[in-house]
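The complex appears here without one of its protein chains, the remainder shown in place.
Then we have chain A:
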Amino acid sequence: MIDYAVMFGFFAVSVALVLNLWRLLSGPSLMDRVLAIDTMVINSIALIILFGIQQRTTVFFESALLFAMFGFISTVAYCRFVLRGDVIE
């Protein structure tokens, strides 16, 4: 039963990633694209964790944590760059 649930999860997250990609390519303003990238990072974390459940291994949690940290830092750095023209002053 878990395998079917994980397959459904893969399907849902993949469709969500394609929708985010559409927003990333067509987003009217710059911040729409930043938001789309941020959402894509969160969705790929979900994908990594589902893959870990499917493979019955806990190896991938560190990579999920790294994804979360780098996604947050890159979003904040980009917004700061847009706001101030500089990341670290």
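Things to note:
One rule holds in what follows: a contact is a pair of C-beta atoms (placed from the backbone, for glycine too) under 8 Å apart; a residue touches a chain by one contact, two chains touch by 3 or more; residues count from 1.
Just so we're on the same page, contacts and distances are computed from a predicted model.
Per its UniProt entry, the chain excluded from the display bears the name "Na+/H+ antiporter subunit G", taken from "Recombination protein RecR", "Nitrite reductase small subunit NirD", "ABC transporter ATP-binding protein" or "Na+/H+ antiporter subunit G".
Counting over the whole complex, chain A has residues 1-2, 4-6, 8-9, 11-13, 15-17, 19-20, 22-23, 29-32, 34-36, 38-39, 42-43, 45-46, 49-50, 52-53, 56, 58, 61-62, 64-65, 68-69, 72, 75-76, 79-80, 82-84 touching the chain that is not drawn.
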